[in-house]
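Sharing a structure with you now.
Of the protein chains in this complex, one is absent; all others appear in place.
Let's look at chain A:
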Amino acid sequence: MTLQLTNVTKKFGSVAAVDQLTIEIPEKQIFGFLGANGAGKTTTFRMILGLLDETSGDISWDGKPIDYSRSNYIGYLPEERGLYPKLKVKDQIVYLGRLRGMKKNDILSELKVWLERFKVPDYLDKKIEELSKGNQQKIQFISAVIHQPKLLILDEPFSGLDPVNVEMLKQAVVDLKNQGTSIVFSSHRMEHVEELCEHLCIMQQGKPIVHGALKEIKRSFGKKNLFIHADFDLSYIQDVPGVIGFKNIPEGCKLVIENEETSQKVFTAIQGKGFVRKFELEEPSLNDIFIEKAGESYE
């Protein structure tokens, strides 16, 4: 049940929102979509769901295009949150669950389990408009997963939540994966993607600029971070060949180096100059990779 996108392009007028996107989303894993607003994530999701038709290219899931005949196996949490404000949580989820092919009684018993899990069991009879935004989002999440979809698409699932709730939702996402759901999710928070995804794709202006397995991406990136905490002035290290970036921090400095070998040169350069409390080589964070590739900074 892999999801395969081949040369997918979507044009709105003359603007290409998604341009020649080719990715394979493996089964029973979490796949992360990264990108700024307007990078084409939501458009890609809408095309996967069949809400929009691709201008060219091909999307298939398990070898066939996705249409409404298989919508019962798909869960979707749109970026624009929305539920009926006047409906009770119960009625809401029952309606949306039935639209995913579930029976009313199954929905109600599932819903109780989920509410219990999210520590809001007394919301069953509350109207959506009475809930806080974070809690509305929990209900929205439940509506996307209550039918145990095989493919779950989460568009910015953690935005607007406090850290406790983010953890709660993350755990739910991981559990769903372990139960066999393939999950595609988008975020502009690098650390969430780094933490959850085996595979990812960074998009910019509709084009995938980085794409593949997380470990692979980090290894092939090459550049690494080097932290040095020392008592003496380190600014001369900038001139060591292979050092690309230099930034003073209170305890010392943070370097960006071309490759692992450079760290040895730096090590030699500081030897005997004074007391060094810390010398640490670090894998690049996704944020670093993203900034490097996209040339833009993110929160």
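Following the convention adopted for this analysis, a contact is a pair of C-beta atoms (placed from the backbone, for glycine too) under 8 Å apart; a residue touches a chain by one contact, two chains touch by 3 or more; residues count from 1.
Please note the rule applied: contacts and distances are computed from a predicted model.
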item: Per UniProt record, name of the chain withheld from view ["GHMP kinase", "Chemotaxis protein CheA", "3-hydroxyacyl-ACP dehydratase FabZ" or "ABC transporter permease"]; value: "ABC transporter permease"
item: Given A:Asp19, A:Glu54 or A:Glu156, the one touching the chain that is not displayed; value: A:Glu54
item: Chain A residues touching the omitted chain (full complex); value: 11-13, 46, 49, 51-55, 68, 71, 74, 76, 78, 80-85, 87, 95-96, 98-101, 143-144
